[in-house]
Each structure stands twice: as C-alpha cells, then as structure tokens.
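I'd like to ask some things about the structure below.
Note that one protein chain of the assembly has been removed; the remaining protein chains are unaltered in position.
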Amino acid sequence: MKQFLVFASALALSAAMAEAKTFVYCSEASPEGFDPAPYTAGGTFDASAHPIYNRLTEFKKGTTEVEPGLAESWEVSEDGTEYTFHLRKGVKWHSNEKFTPTRDFNADDVIFSYERQGKADNPWHQYIAGITYEYYTAMDMPNLVKSIEKIDDYTVKFTLNQPEAPFLANIAMPFASIVSKEYADALDAAGTREDLNNMPVGTGPFKFVAYQKDAVIRYQKNPDYWGTAPLIDDLVFAITPDAAVRLQKLKAGECHLMPYPAPADIEAIKADPNLKLDEQAGLNVGYLAYNTTMAPFDNPAVRKALNMAINKQAIVDAVFQGHAEPAKNPIPPTMWSYNDAIQDDPYDPEAAKKMLEEAGVTDLSMKIWAMPVQRPYMPNARRTAELMQEDLSKVGVSVEIVSYEWGEYLQKSMEAGRDGAVILGWTGDNGDPDNFLSVLLSCDSAKEGGANRAFWCNEDFSKLLKDAKVTADPAVRTKLYEDAQVIFKEQAPWFTIAHSTQYVPMSNKVSGFVMSPLGDFTFETVDIAE
Amino acid sequence: MSETANIAAPVRLSDAAIRRRMLAEFWFYFSQNRGAVVGLAVFALLVLVAVFAPLLAPHDPTAQYRDALLVPPAWQEGGREGFLLGTDAVGRDILSRLVFGAQYSLFIGIVVVSIALVGGIVIGLLAGFFGGWVDTVIMRVMDVILAFPSLLLALVLVAVLGPGLTNAMIAIAIVYQPHFARLTRAAVMSEMKREYVTAARVAGAGNLRLMFRTILPNCLAPLIVQATLSFSSAVLDSAALGFLGMGAQPPAPEWGTMLAEAREFILRAWWVVTLPGLAILVSVLAINLMGDGLRDALDPKLKRS
Partner (left out) sequence: MVRFILSKLLYLVPTFLGITIIAFSFVRILPGDPVLLMAGERGVTPERHAELSAQLGYDKPVVMQYFDFLGRLMQGDFGSSLVTKKPVLAEFLTLFPATVELGLCAIIIATLIGVPVGVLAAIRRGSWFDQVSMTAALVGFSMPIFWWGLLLIILFSGILGWTPVSGRISLLYFFPNVTGFMLIDSILSGQKGAFGSALSHLILPSIVLATIPLAVIARQTRSAMLEVMGEDYVRTARAKGMPPFRVIGIHALRNAMIPVVTTIGLQIGVLMAGAILTETIFSWPGIGKWMIDSISRRDYPVVQSGLLLIAALVMVVNLIVDLTYGLINPRIRVK
C-alpha cells in the first residue's frame, strides 16, 4: 500500500508525466536488437516489429487471417507465381534526433527491406558483422523469390519460382518488416550503420525513444500513424525476466500488463479483484514423436496402441496444471482448418494391451527422450516422460528416459536411426497450417536438416499438403488440410499431448487489449482508465 | 573429537603421555571458546541427523502428496499434523526434505574439502619442496585461478561439465584448491630451513619420505583451519550453485535447489523459502564457530591475544 502511495505521489509530482497516458508493460526478455530481420525471439518482435514497424500485409488483430498493411491491395497471377502489390500513399516515417525523413514510404523501401536479407551482395547484407537472416531462410524465401521489381513508386511486383499459397502470411511475419531506405542511406553517410539496429525508424504506431539495456524500453505514440492512432501517449517496456517479480509489480501498480504468468499463480490472479485475466489456446502443440522407420514403431497399430495406453488428461493435469487443452490434432484449435470432427483415441490400457498382443509385440522396451528445457508447449518434459513411463509399464512396455543438452537434443533427435520416441513441440510462426504440417510431418522434412522427428513419410498425406500449398482458394485449402488430419490420426506418427493455454494478466484499468493467437503483444488498441 | 585433536597435535612426539597432554591443552583452549563448543554441538547434531535421516524423516523426501500442496507448518492455521513444517508446491514434506538435505550438505563439504585438500597439499608440497621453475609454474597457475571470482569460475566450470551435484563439487574443489596449495607451499618453505629437516636429510631420508613424513605433519595446523573455512564455504557455494540451477538438480532435496524452486512463492508461502535458507545458515554458522575455536586453539600467536 505504501509503495502505491509513493508511486502515486511521484505521479503527482511530475506534472508533465501525469498528463500523458503512460502504459507500462512488464516484458519478459531483453530484445536482442531493434531490427526484426536478423532475430528470432518473440520478445524481440514485441519490442521492434510490432510497435515500430509495418509489413506489406498484416495479421488481422486477434486472428491468423491476413489483411492489407503497407500494401493497400494486391493481385495474384493465374499461375500463382506473380504478386503485384499496390502500396499505401502518404505513410510517414518516424523521425529522431539524427534523422528527419524527406519523403513518404515508397517502393524503394520495400525492395531495400527484402534485398538486404536475400542478396548476399547487397551492401547492407552484413551491416553488422556475423548477422544472418534466420527467418528469411527458414521461410524458404531464398528459393521462393525469383525477383522483386519496382513498377513505379507505389507498385511492386514479386515473382516466385513456384506457387506458394502461404506467401501472403509469410510476408506478414516480423522478419518482413519494412525499413526506411532513406534512413539507411543517411546512416551510411554518417558511418553509423549499426544504428539501424539501435535507433530504429519505422512507420508503426509507436516511435522508438530510448533503450536502457536489460532494464527499460521507451516509446512514444506516433501522431502521424496511417492507421488508427494509439490511445496511449507513452509505451514503456519494463524488462522483468522473473515471473514472480512481474506479478508483484503488476499487483503493486508498477505495470499494467504482463506476459507468461507462472502456472502456479493463475488461481491467485483470478481471485485478485484488481486484476483480470485473458486466456486463449496457444498456437502450439506438444507431442511425442515415434521413430516410424524402426520396428515395431513402423506399425501404425503399435503406435495407436501406445497412444491409447497413455493417460493424456493426467499429463494435462500434472504437468500443465490444467492450463492446456488435450491435443487430438497436430494443429491447434485456434487455427483455420482445424478438424474438430476427429475423435481422439480413448485412454484404454486394456484395449491397448490387446492390440499390442495382436501385433505380436511382447516385452517391448523403448526409450523416451525428455527435453532438458522448458518451452511454451512443454513446461516439464521430464515429468511428462515419467508419467508416460508409468502408464506404459501398465501395458507391459518398459521405458527408459533419456535426455541431452538442448542443442545436442535437437540434433540427435533428427539423426536417422534414432532410438526412441522424442518429446518436443512447435510454436507457429504465421498461423498457416502449412507451417505446422509441412514443417513437422511432410516427407521433405523427414531428413537431416528438417524437423519431422517421426521420420514419417506418408505419400498421401504429403500429396495433400503439396496440393494445398499451390492452391489459392482458402475453402479448397481448408478441405485438403482437414483430410490430411484424418490421415494423421489413422497413422498416428505422434502421440499428440496438448496445446498449452496462454494467459495474459492485466490491471482492471486496462481496456482494448486483444490477445494474438500468434502470441504477439501489441498495444496500439489499449487504453487505461484513470 | 579425539580424531581432530590427534591430527592437530602440532609436534610429533613419541611419548604418549606428552601427546595426551597436548591433547588436553588443545581441548582446554578449544573449550575456552564458548561459541566453538556450541558450534561443535550443533555440528554433531547435524551429523547425527544426516546419518539417521531415513529414521528421522517422517516422509519420503521426494514423495508428492497431491492433496497437500503448499500446506503451512502444523502450528499455523490450515497446517496439518502430518506435515510439521508444511509442504512445498508439489506436496513434498519440507521437514523430510530438510533432514535429507543435511546429508547433501555434509557430503558436499566432505568431498569438496577432501579433493581440494589432497590436491592442494600435493601441489603445494611439490612447489615448496622443489622450488625453482616448478614452483614458478605451479604458483602462476594458482594465481590465474585465484584471479577469477570463485563463484563465477565455478559457474562456468559447471556449465562446461554440465549441471549436477558431482560436477558442482568438482568445480568448487578446483576453485578452492589454490588456497591449500599456497598455504602448504608457504609452510613447507619455512619448515625446509629448520634443523630437523636438515637432520632428516643427512640421515638419508628420501624426497617422498621427507615431504610426507617429516615436513607435512608440521604444516597441518593452518591447513586444518583452512579446511574448516572451506567446508563452510563449500556448503554455501554449492547452495548458491543449486540456487542458480547449476548444482544439484530437482527433485534432490538439496537446500539451495529447494530455495530455487521456492522462489516464485516468496510472497505466498513463507515456509518454503525461509526454512531451507535457515538450515544453510545454521550449519554454516556452526562450522564457522568451530573453525574459530580451532584457530584459537591451534594458532599460538592468536592464543595470547
């Protein structure tokens, strides 16, 4: 209480501050930098791409659907390989103490933003020694993009090597943020190129003001924002890595909203009259991937039997403390094309035992790999593995739990001939089903360098994904993905564990916050009551 | 106790009567220090608790009682008799965990001090006995190790070796070892000039015999004092590593690890945070009290002041 008084009196003292509406977000991690292209962490994008920048296309708030951003409209050629974007006019760049823009956003900025990532000979490709463009590479842009041409100042044409339906979602991702060519040129002239990463200039709803490493980031409302102007004047990120401390600060009124509460605190937050809690199933999945190339796990009936022997609800209760939805499909329910008609395999140890006997499997012993780290989709892999061990022992399967250092785990789990089933998961990048299904389960990714840790290659399944990828019509694509999920369930390459729930606790004074299924934290629509 | 005193007898004498008198003298000075006696008593209690942990603990230290999460201590409202000091976030009995934690702390202290002591003595003897370039190289390496803040070096070592109790103990021992090496070297160098060493040499004693049978027993007093100091620091540092997630791994009932797990409950459940820390403090304090007493009893210079 006293702390609150101190806070309040300080508020009264600084008159200038009191007038402005300051929104404080207790963020989890320090941003790696402010140029979204070379980095991969969600916390970095929340601090850079979302407040400061825009992209040609954007995700509609609260959904995984794509809507116009800096491109007002676009046309796609018949064969699906040419995208012509018509750019928005009159979009102003931010200014800072060293830079005042002389022109609005135009096609040069778009081309610069992509070419610096895609072309190794672009002078800005290595503007910081040793940087790489992980997301650009990961989304297969180098192989996909054939050319980017400027038709006129407000028209840009992308030519692709093959049709790619998720392309519009890909370019709504943070790595595709549009940076200012004019600013880059000015930095070149001043010899301070790294300022592109330190003092960002964008077109977004908030202007960057200052960053104090590992402590505070400050933004100011962009009064010239082309979209709906933010309702708050100042945005502050108070970097607070510890979940317990974040909650304490939220309770003390030192911040208005926080991400990732500790699961153990959820009940207390719900009970607190000064706080409210938003929740949503996260865009993620945790799974146990069998090695489908090794006997007896190459037999779908065996995999199915094992799946029926594991008590999924017990894992959700004990490991996720109930803060998750049991998963039946490889994609989460917030994603379009989620096939809700599918029935999950029941938990039935008796039937499982019988199925194993029918398949001629007795005295089976197997390894289960437990990740050494916590991830949003898996709070405690070790505990999960122990529960599975116990369940499987009841059907006569003995389990040995193994673990490796995280980097090694990721690599070894992808080595051909791997012994054992692997606990792992995935958090979606762009809300497109292809980003789950192709990456994690297609034939193409069932080799070294891919991420198909079941090594599961089903021709029918992969054919459906390929067809969906080159189809522009969303309705047709939905049907294809729904069918793919049916095959997945029949073949059971994974034991799907759960989609963990995302919680966002905030002060009662906050209104207008929209949870993003992609897990982003954006604040242009929030407001605070006095 | 008599063991410590035996080692501590500063001069090797063949006459058992004189040895007994030395012992009596040592005990006299040691018991002069009330704190030291209290420390000794607490330490003895700690050893008993550790030895008889399976008998004393009411529950299995890793058993999770699903219906008893974060139960407060028995005397508080909502407390239960079965859990005298309450339970933690997954329903494990705190008292049982603390009792078993004593085993960890003593084990860590003993292992770390033994490794550091043996390593340090051998290295220090070599440096002090041979001198010259052997000495220079060895002591320079010791300087390098001492240039790093000990906890930081131990942290990086554990990161290299992989988190876990064994590696934490090795790391701490490596970091402590130079102190023993330096002490041994200094003592050896001063002893080397004494007449009895020359006498032994003339009598034809070999290098090894000289080092270990003749010189070493006469350098023991400062080493014993340093060993008690290191024992308490080892308990502290291993708890710190556990707290930072680099020491003993959950669900091991190591006190520092328990604290790390309890951090998120600091405002909701005081007992999960307070009790393990108190256990660390009390044991370290007891050992330090004993160390003070030992130093007073063994160091003739301080004895007089």
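Which chain is which? They are A and B, in the order written, and residues in each are numbered from 1.
In this text, a contact is a pair of C-beta atoms (placed from the backbone, for glycine too) under 8 Å apart; a residue touches a chain by one contact, two chains touch by 3 or more.
Bear in mind the structure is a predicted one, so any value in this text is a computation, not a measurement.
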item: Hidden-chain contact residue, picked from the options B:Leu125, B:Leu155 or B:Val188; value: B:Leu155
item: Hidden-chain contact residue, picked from the options B:Ala239, B:Ala252 or B:Leu298; value: B:Ala239
item: Touch criterion as defined above, residue of A:Ile151, A:Ala215 or A:Leu277 at the omitted chain; value: A:Ala215
item: Subunit B, residues in touch with the chain not shown (by the definition above); value: 35, 140-141, 143-145, 147-153, 155-157, 159-160, 162, 232, 236, 239-240, 243-245, 256, 259, 263, 266-267, 270, 273-274, 276-277, 280-281, 284-285, 287-289, 292, 302, 305
item: Missing-partner contacts on subunit A, residue numbers; value: 1-4, 6-7, 9-11, 13-14, 17, 22, 24, 32-33, 38, 40, 128-132, 134, 137-138, 194, 197, 210, 212-216, 218, 236, 238-242, 245, 248-249, 252, 254-255, 405-408, 410-411, 414, 424-426, 439, 445, 448-451
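The rule is short, and it goes like this: only the chains that are shown with their structure count from here on.
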item: Whole-Å separation of chain centres (CA-atom averages), subunit A against subunit B; value: 48
item: For the subunit A and subunit B complex, residues of the former touching the latter; value: 242-244, 248, 262, 264-265, 268, 405
item: Partner subunit A, residues of subunit B touching it in the complex; value: 89, 162, 263-268
